[in-house]
Structure formats: C-alpha cells, structure tokens
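What follows is a structure written as structure tokens; I'll ask about it next.
Note that this complex is displayed minus one protein chain, with the remaining chains in position.
By written order: A, B and C. Residues from 1 in each chain.
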Amino acid sequence: MSTLRIGILTGGGDAPGLNAVLRAVTKLGAGRHHWQLVGVEDSFNGLLDDPRRLVDLTPQACRGLLVRGGTILGTTNRGDPFAWAWPDGRVTDRSAELAAAITEEGLDGLIVVGGDGTQRIAARLMATHGVPVIGVPKTIDNDLADTDFTFGFWSAVEVATEALDRLHSTAEAHDRVMLLEVMGRDAGWIALYTGVAGGADCIALPEIPYDVERFVHKIKERARRGRHFTMIVVAEGAVPRGGSLGAGVDGSQTTKVKAGSAAQTLAELLEARISGEVRTTVLGHLQRGGGPVPYDRVLATRFGVKAVELVREGRWGEMVCLRDNNVTSVPLVEVSQAPRRVSPDEPLLATARAVGIELGG
Amino acid sequence: MSTLRIGILTGGGDAPGLNAVLRAVTKLGAGRHHWQLVGVEDSFNGLLDDPRRLVDLTPQACRGLLVRGGTILGTTNRGDPFAWAWPDGRVTDRSAELAAAITEEGLDGLIVVGGDGTQRIAARLMATHGVPVIGVPKTIDNDLADTDFTFGFWSAVEVATEALDRLHSTAEAHDRVMLLEVMGRDAGWIALYTGVAGGADCIALPEIPYDVERFVHKIKERARRGRHFTMIVVAEGAVPRGGSLGAGVDGSQTTKVKAGSAAQTLAELLEARISGEVRTTVLGHLQRGGGPVPYDRVLATRFGVKAVELVREGRWGEMVCLRDNNVTSVPLVEVSQAPRRVSPDEPLLATARAVGIELGG
Amino acid sequence: MSTLRIGILTGGGDAPGLNAVLRAVTKLGAGRHHWQLVGVEDSFNGLLDDPRRLVDLTPQACRGLLVRGGTILGTTNRGDPFAWAWPDGRVTDRSAELAAAITEEGLDGLIVVGGDGTQRIAARLMATHGVPVIGVPKTIDNDLADTDFTFGFWSAVEVATEALDRLHSTAEAHDRVMLLEVMGRDAGWIALYTGVAGGADCIALPEIPYDVERFVHKIKERARRGRHFTMIVVAEGAVPRGGSLGAGVDGSQTTKVKAGSAAQTLAELLEARISGEVRTTVLGHLQRGGGPVPYDRVLATRFGVKAVELVREGRWGEMVCLRDNNVTSVPLVEVSQAPRRVSPDEPLLATARAVGIELGG
Partner (left out) sequence: MSTLRIGILTGGGDAPGLNAVLRAVTKLGAGRHHWQLVGVEDSFNGLLDDPRRLVDLTPQACRGLLVRGGTILGTTNRGDPFAWAWPDGRVTDRSAELAAAITEEGLDGLIVVGGDGTQRIAARLMATHGVPVIGVPKTIDNDLADTDFTFGFWSAVEVATEALDRLHSTAEAHDRVMLLEVMGRDAGWIALYTGVAGGADCIALPEIPYDVERFVHKIKERARRGRHFTMIVVAEGAVPRGGSLGAGVDGSQTTKVKAGSAAQTLAELLEARISGEVRTTVLGHLQRGGGPVPYDRVLATRFGVKAVELVREGRWGEMVCLRDNNVTSVPLVEVSQAPRRVSPDEPLLATARAVGIELGG
C-alpha cells in the first residue's frame, strides 16, 4: 500500500473527547501507519473556504490532546455543503466543489467526526460524489440511535451532577426549590442520569410532558416531612402536559429551543402554586467545555482507533459505534435518522421512580 | 465562671464555610469550655417564631461539617427584628420581643455570623437592648470594609474560575465571544480575581462603567491576531458607561439586580457591533453552594475560634476580622456601613491591565 | 404480605458507592414498601458480637448518603463465620451461631453487599443453614466474573487518572520516569483503563509478566524523539517475566502483596538500566476513599433497587449483576470463584497497543 493521505474533520457542537479522537487517529494513522493526516478546519468549511484551511496532524501536534476540551480543528454546524447559505441569502449546492477539493488535495478518504447532521452529509457525499468516508459519532446528548454511548455524555453528566451537588447545600440552607436546566432538546438522557446520580427529587424530560401538579405534590409532601427544599432537574426540551416550547416542539431534530426557557416555564408554573422561592440555574455551555472524564477519554480513544482500522480495511461508508461494550461499526446509510429518546420502558426510569423521584407523568 | 449558655446563628445569603465556623465554635466552646451552645435556626427567626426553633450544638452534631456547604442552622435575609414585615403588610419593631426571648432562653450572649445587614442588627440589639453580641463577618463578595478577606470568597472564585476554564475550550472550538456573569452587585472582587485567575480577555466591574467600544476593540484586535474568540467576565452589577441596571444603580447595598441582566445587557450591546456569536452563562447560586476550598476552611476555623475567645474575654460588641493575615477584632459600632469596592488604585487592576485584560474604562 | 424485616450488611474492603446502595435499598425497601430495615455493623461481626451491633435504617438516616464515600455500617474482611479466628489462635465455625442470631433478630432475610469472599459466605449460609440471602457484588478491582462492571471501579479509575495527569506535568518539567502504582493484585483493570485514559507510555499488568527491556526500549525511543520523560502505570500485582512478587504470586485471590512493592521492583529494574531518575507514587487507599463518580452512583442505585426487587420476588440465593448494560441476577451458587482477569483478547489491550502503549509483553 502506498502512503495514504487521509482528511479528518470535526463537525457540530463540541463535546469533551473530540481532541482525544484526533489524538488516537493521529497516533495510530500517522504515527504507526505513516499516513499523511490532514486536519480540515471548522468542519467542511476548511475545504470550501479560499484559501483552504488545512493542517498537518502529526503525533507531535497531538501532545496533551487527550485531556483537552474543545477541538483543535475547530467545529461548526453552519454550512451544509449541499445547501450552503451565503451571506446574501442565496442557498446553493457546493457539494461538487467540496468533492473536487478533496480530489485536488489528494485525499484518499475523509474521517468525519460529528453528530447526526454531519453524518448525513458524509453519507450523501459518498453516495452522490463517491467520496470515501468513515464516520465517528459525536453527540453529547447520547441520542444517536446506533450507539449505546457517545463520548462527551458522561463528561456532561459529571458537570451537571457536580452542579446539582453544589445547589443541594444552598437549597437546604435557604429552604428553596431549585431548578437545574441541563442539555437535551429531544432526548432527556443527561437529565435522567444527572437526576439519579445527583439525588434529584423531580426530573422533567422531553419525553414525558409533565403535570406540574405532580411536582407541586412532591414539594408539599417533602415539606410535610420537614424537608423544605426540593431539587428539580429540567431538560432543555421538557414541556408541561398540553403545553409547548416556543414555536412548538415537533419531535424533530431541528427543534430550536432557547436555553433557559424550559426552566423559566416550570419556575413560573411552580411559583403560581407554592409559597417558597424558586431559583433556576441554566448550565448551558458549561456542559460542553472542559476536558473529558476518563470514561470518555477511553471511549474516544477506542473510537479513533476503530476509525483507522476501518480505513485500513477499506470499509468506507461505515460509522463507528458502541454496542454492548463492543466497538463495532454500522453502514452510514443504515444509521437511524430519528434520535434515540428515553422510551417508556427504559429501566432507569423505573429505577428513578423506585428511589422516589417524581417524573411528572 | 459558671457554665456559659451561648446562642449562635447564621444570617444572610449562605457562603461556603458557615458550617466550618459552627464546627470550630462548637469544638472549642462546647467541647473544651463546656458551654451550652444553642443554635438558632434561620437567623433571628428561630427566636421569634412560635414555637422557637433552637438546637443543641454538640461536638457530635458537628461531625463532617468542616467540608459541608450551606449551614445546618439554615439562614435567611428576611425578617429584620427592628422592622419586621408581616404577611399582612404591617411592619413592626420586634426587637424587644427578640431581646426578651434571649433572656428567657437563658442565653449569656449571641454569636452572630452574617453579612453587613446582620451585623448592623446585632450592633443595634446590643445598643438598644443590651444583648451581648459577637459578630463574625460573612460575605461571599468580599466587600466588607473591615476585613481583608471573608470565608467563601475564594470558594466562589474557584467555582467561577473552573467555569471560565471550561468555557474557554468551547469558545476556542466555536470562535465565540463568551460572557460569564459572576456575583458582585456593588463590588467586583469575584469578577476581578476570576478574570485574572482564568485568563479572561475582558472584565466588567460595577466600579468601572464600561465603554462597550473598548470591548469591541479588544475582540477585533484578537481576531486580527487569529484569535477568533474572546472570554469576558461580567459582574452582576456591571453597567455600561452612562447606562444603568434595571431601575437604576444607586451604589447602595440595597441595590436589587436580577441575575443575568448584566450579561444580557452587554451581550446585546456587543451583538449590535460584531458579527460573531455571543453566548452568556450565568453562574448564580453555583458560586454559593458546595464545600469550602481549603483557604476558606482555614479562615472559617480561625474566625470561629476567635469568636469563642472574644466571648471568654468578655469583649462583647466586637466583630472578628482579618487584617494583614492576622485574625483580630473591631468594635461593631465602628464597622463601616459602605461596602469595600474595588478602588481605582487597587493593585490587581494594574496587574490585570499589565497582562492585557481590557477593563472597559 | 406482613411487614418484612430485612438485614443488610457491607463486607470486604470499601468502595465508593456502598452508601449509595444502602440509600437505594432504604428508600425503596423502608420508604415505599415499609420494611423494617436493619443495618448490621462491620459485616457479619455485628451479628456475632455481644452485644449485637444493629441499627435501624430509615430514609431519614440515609440523607446525604448518595455522595458519601465509605459505608455508614462499617465493613471488614476479618471474621469468616465458618472459620472464625479468635484472638487466642483457635479457629471455630460460628455459622450456626450466626444463623441463630438472624432468627433471634426476626430477620426474614439478609442483603449482603460485598466481594467474592463475602458472597461465598452468603451462599454457604443459605446452603448450610437455610438463611435467605440476596447478594450485591462489590469489588473496586472490577474482577468479578459475573458482572460487567461493579460500582467503585470508575471512581478508582478517576482518582488514578487524575493522579497520572498531575504527575505528567511534573515528569515533563523534570525529565523523569514516573511510576504510578494502582490497585489490582490479580486483575489489571484499573491499571489498563487508567493507562489508556491518562495517556501512559507503559502499563504493567498482573496478567502480562513484563520484559523490563521492552520498557527500557520505550524510554530510550522516547528520549530519541526529545521526550525525556516516561509515564508508567503499574498494577499492584504486576511482576517481571520470570520473577515473582514477595513470597510468590499463585494467581489465587488470597495473594497478599505489600502495597508499593510492584512499583519498587520495577523502579529498581529500570534504575539499573537507564541514567535518569525514576520516581514512584503509590496511590493506595486514595483509590477507595471519597464519594463515587456519577457512573458509580447510578450503578449502585440500580443495584440497590434490584436487590429489593429480588427480595420482593422471593428470589433468595441470587446475586445482582450487570450484563450488557442490563441489571439482572445470577444464582449465588453459580458465581464464578475465579477472578475475571484481563484476557489476551481483551479489546482494550489492542486499543492500548494501537496508541503506542508498551505493555511489556
């Protein structure tokens, strides 16, 4: 085999572990297999901008990356090559231009690290223009249907759980109802795991429109037992029963929800019904930033190594995934378009209810 | 000396280290000097409510308190005994009732742990009704004029600095302007220390109304050097030059500012002037919760020990304080009413400017 | 069903998450199902000592336990009821005495949280004396054959990984070889996961007797690339090829290895072959202490809930376990006696080698 020349990029929102994937791919691909490894900056944009923005990825360039948050390549979820939005309002298909750039740069293939949107673009690039791609899934929300876990998820849960721990002591001292809003527009995994890990009293998930009276009942029942504070974890996409968030939640992945609005809605509903103070905290970007926890460092490393193996085996068009603790792969065209949501028979829901957590429905 | 019977309470917002003060007072007062130590719940309210809410503080009851956030006595900043606001709207002076309760409970004196408002009440209780009091200062904002540092401050700075560290990596990956709002309505100490410790590019303090163009200049100058992100720390009480916060900032300690509004104001001003995304994070209660850092555990322990010593020396009417690393005391009547703000000749301002931080004015 | 009266104990070395199990069992068993839940202190000893040492476990008693390290019941791995070692040297079978105590206390069954030794005693108690038992597995080393993960493991890996991160910067500044010894006498799971998560250059596992020359080669090869420091993770039970630890490792679970000896042996072998400094750090008990990470809080909660369900279903003689992310159970008599060791086809070994980690064999 002559020397391979492979591109790699990171797309979508960032997640702790992206740099660890880059490091693993580089250590194995460039370090051992002597590939020329080319980092593309800011998702596909680095290949479409003029001049192109590409960087050589060498083992030297990857020192310290295992523990570092963010992505040295930069990332963005703006600029779909198939529907490029120009500043002047036009939308054009630049995918052929992108494929041409990949050929001009002499790339034998592209490793695409990103969420479901990025993976769909990758699959289409291969289908339409024959660009050889390998996918590595990334979603901090852990809502990809074809992998049990994605890196970044446990890091986000750890940040959110530490926040809940902190709020706990101040809620107890001040007799307060505390709402913590965590990420999760369509799927409530972070809220569910954080609520169980942090000992929340109530959890509001996007999948279970909540009856606010059930939360009120929990708050009052606790007060009767001398517990004059209540901790509530709210996912970004949680909505009251019969209610909706902003312009309406349609269950699709394109839902746009303003950070903080779920917490605010619930706070207002509660304040109308109870006498004590309700305070909200919106974690927002704190959940994406910072270095990955060990679980995510290991998973990201395994994913990166698998991506290199798929390239070497010529299994283009596959996406790395985790199934029952095994790292394997799935054809990109078979990747489910729908987010993996918390289903009614999810065992952790039963666990949450068993330890007395009110789920609002 | 016959067995002393001493009350202790915590008032105002909570701060990491309150429990550590209670533990130190209990270990020394009850454990060694065999005082009867009576904890009053929820600031002065525990003595005014019917029935009274008092708990025995014994060394056994204080196990684990050194590291624990919040306060086991509860706290509140509602209910000034000299101007008690009843639910029906009446305001009456209940201070004589409070003094009578202290006598009825057989208390030889009261250790009052709290902020400037609580200390003023304590001083007035002693002046008006002859109640023997000892003050222990508490303000997470570090804005008490008569002590160099208060416990809780460095814990808040650590939480805020970790948040800034986390946001840094995601800002860098996404080419964003990130605003982090931290506590500080009248004084910008948390913002200033956090900004220097976390390597912020800009800091907005209550003491320096900012010229937003200076922040814009900084953002653009960084972009010219290839740094397409900027980290800004904003104190709750920061205002644009010529502007004001909500119903107006009057510099008094009673300023009421809605959390998040300072960040929102600055974000809107910036978004009108630059092209990139501006994202805000409001830390809020996360800065008050959680266990104290070692610095605050040591300081709270020293303060608690000093309070006991003042009682034993009969130096009623004094407040513990820290001056040049020495724990000493000051008469409560001499305690300054004005908050200690960041003065123009504060050395850390010069340090911040020296490492290139833009202070907006 | 009349009110159940159930005993619960924790045996063996402690692990982060034991208190979280106790909390979950109490919240569900006592809180919802209204059991009388009796905590037995210090493993089986609390039932054998005179007077017996038993405590009521109520939801109130379990406040704050989710996040707290250790076990409020105490634990010990001394005192096998079937072979009780008296201070005077006699060894007698006290199992009938134990069964009688369980009857006398009116216990309908016993939930036994502990490692393989403790589970064997539980199985034998049921087989020999008909005591109804439910097992909950606990091993910080993650070396139980019948469960994919045990709580405490990821907490230990996080402590060890943070230590490796810390040592990394000082090793780099000082051009040193740094050895970090972590737990794992028979199985190297903590060492393997920590090494991958912390970016070690070499890992020495009990399962792979190491050829020290391979580590020396790695150190020298790094120096040639200008990397004058090397990070090595050593499991307690790691031995050089052809060598042995102390009085001999026999592969059984009764191996006694003095903490620090594995690191010392390797350090001496290295110092005889290279010129730089070799420094060792032995983590020891730091890996067992402290609160559980969110992963372990969730897992411990799931295990506790499952134990209560098994009791309610009358499935005595079963042990809770995790298989492919599902919490299920296995008959205690079928629980494997041999520890689950790192097998040669463990995928993470291949991952470690892929990112350039030298495993010594």
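Some notes on this structure:
Criterion: a contact is a pair of C-beta atoms (placed from the backbone, for glycine too) under 8 Å apart; a residue touches a chain by one contact, two chains touch by 3 or more.
Since we're looking at a predicted model, the values are computed, not measured.
Counting contacts over the entire complex, the absent chain touches B, C. Shown as candidates are B:Thr103, B:Gln337 or B:Thr351; the residue that touches the absent chain is B:Thr351. Of the options C:His168, C:Lys218, C:Arg297 or C:Arg340, the residue whose C-beta touches the omitted chain is C:His168.
Contact with the omitted chain, checked across C:Gly74, C:Gly117, C:Pro209 or C:Gly356, is made by C:Gly74. One of C:Val38, C:Val157 or C:Val282 touches the chain omitted from the figure, and that residue is C:Val282.
When the whole complex is considered, the residue among B:Leu205, B:Leu269, B:Val305 or B:Leu359 that touches the unshown chain is B:Val305. In the full complex, chain B touches the omitted chain through residues 23-24, 27-28, 31-32, 66-67, 148, 154, 157-158, 161, 165, 193-194, 196-199, 293-295, 297-298, 301-302, 305, 308, 324-327, 347-348, 350-351, 354-356. On the side of chain C, touch with the chain left out of the figure occurs at residues 13-14, 18, 42, 68-71, 74-76, 159, 162-163, 165-175, 178, 279, 281-282, 284-286, 288-291.
Note that only the chains that are shown with their structure count from here on.
If each chain is drawn as a node and touching chains are joined, the picture is a simple open line. In this entry, chain A maps onto chain C through a rotation of 180 degrees when their C-alpha atoms are superposed, rounded to the nearest 5. In summary, the pair chain A and chain B forms a contact in which both copies contribute largely the same residue numbers, shared numbers making up over half of all those used.
Distances between chain centres, each the mean of the C-alpha atoms, put B farthest from chain A.
Averaging C-alpha coordinates per chain places the centre of chain B 42 Å away from that of chain C. Averaged Cα coordinates give chain A a centre that lies 32 Å from the centre of chain C.
Chain A and chain B, compared by their mean Cα positions, are separated by 36 Å.
Multi-chain contact residues of chain B (touching two or more other chains) are absent.
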